[in-house]
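The complex is shown incomplete by one protein chain, all other protein chains being positioned as in the whole.
So, chain A:
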Amino acid sequence: MLSVLLLGCNFQATLADSFLADLDELSDNEADVLEEENNDVANMEEDIDGDLADIETLNYDDLDSVSKLQKSQRYIDIMQKVEDALEKGSHISNQGMVLEDDPEYQLIVDCNGLSVDIENEIVIIHNFIRDKYRLKFPELESLVHHPIDYARVVKKIGNEMDLTLVDLEGLLPSAIIMVVSVTASTTSGKPLPEDVLQKTVDACDRALALDTAKKKVLEFVESRMGYIAPNLSTIVGSAVAAKLMGTAGGLSALAKMPACNVQLLGAKKKTLAGFSTATSQFRVGYIEQTEIFQTTPPALRSRACRLLASKATLAARIDSTRGDPLGNAGKTLKEEIHKKIEKWQEPPPAKQPKPLPVPDSEPKKKRGGRRLRKMKERYAITDMRKLANRMQFGVPEESSLGDGLGEGYGMLGQAGSGKLRVSIGQSKLAAKVAKKFKEKNYGSSGATSGLTSSLAFTPVQGIELTNPQAHAHQLGSGTQSTYFSETGTFSKIKRT
């Protein structure tokens, strides 16, 4: 049916694969599906072929087929215009004109697009240089990440095997130079053939040329920034505003971004392995270079960054719709930012000594619930103690020392109580739980302790059998009246 070409970094192939897999799962309209599949695959194959062609061109030695931008007409036109404008110097004479009709504005829009394209181009060229130079010095690409620095270093080193003869001062920080020199002494690369070397150096030159072009473009945009986006440049400064616009790809693109993205525009991602990340800044981009950010104390910098990014986004949105050509909104926003940062730096209000509240005026917060009940159970009055506290009428109680001395035993152990021993007894909560448990498992009702005996030893009859349940409610609840009779009434007042 279809033969799908799988290539290393060709994700189009896997995309086709997934589409086909999806289509395979459809069961109805097989014929239509097949047709669609074929069409899709035809397109995919074309694309794949296109990509194949690209990859093959990358493998070619020809730089021009890889990097087409510099030869393109568009590029040449725009660069020419930029240079003219830079020579003319800044002039703001077109205040009456609508922004969109202004040719300068159009140029600036083009510049923004161009700077993005230049950046992409630089990446492609960087890949090209890297592929070529891999034979000579493979470790260099992991040591020097920035494409322009890489190009410079490659140009400087050339085909040299001994790095002590190469002076990398000024191109790289000295720490990295040291690392590069050390790695070069143990590298597994071999010197390049002459033509490959020439091509590589050409590519480096082109990358550097593109870089300078980009810088020119940025310079131009920066000089016009006050005219294009007055509010934004009031807040963050024209250089940073130009950079932001350039990276975003235009003022409207910048306006459409959420503020969190604006904060991260231009953020450097990698720190080299072996160097500490403790001092590396939290996620800040070009905003880091603004004056406001630099003047805030380090503790407040992350908050300031967020604030700046959000207000800058607002200003960009105002500018993209040309809502405030004079830049007043920018000024108010800047004032706001300053005020907020100052407020953050204020010391907290002094602590006032509070007078004591009136005693007993605030009722105690009583807690309830199962936990408290369980805790209280530990100190609750036991049945034994209850019995000991009560006395039968007309029956003298026994006492610990005998004859009324010592502690009285009350109803504990008296005849007719039906209990030989008073067990500790289960607490109410435990009783509920035990009851549920028993009903679940054994289906019996009533919770009698295993130690109760139905035999009672009495002095008169010896052993008497009593119904243990009969006296179970002897203690009873406190609500049943033991003093007042249920049936008796007042003598003079008739019971109704």
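The rule we apply is simple: contacts are C-beta pairs under 8 Å (C-beta built on N, C-alpha and C of every residue); 3 or more make two chains touch, one makes a residue touch a chain; residues count from 1.
By our rule, contacts and distances are computed from a predicted model.
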(request) Report the protein name recorded by UniProt for the chain absent from the figure; options are "adenine phosphoribosyltransferase", "Transcription factor TGA6", "TrmE-type G domain-containing protein" or "Thioredoxin-like protein YLS8 isoform X2". (result) "Thioredoxin-like protein YLS8 isoform X2"
(message) For the chain not shown, which residue from A:358, A:401 or A:493 touches it across the whole complex?
(response) A:358
(message) Tell me which stretches of chain A touch the chain missing from the display.
(response) 353, 355-360
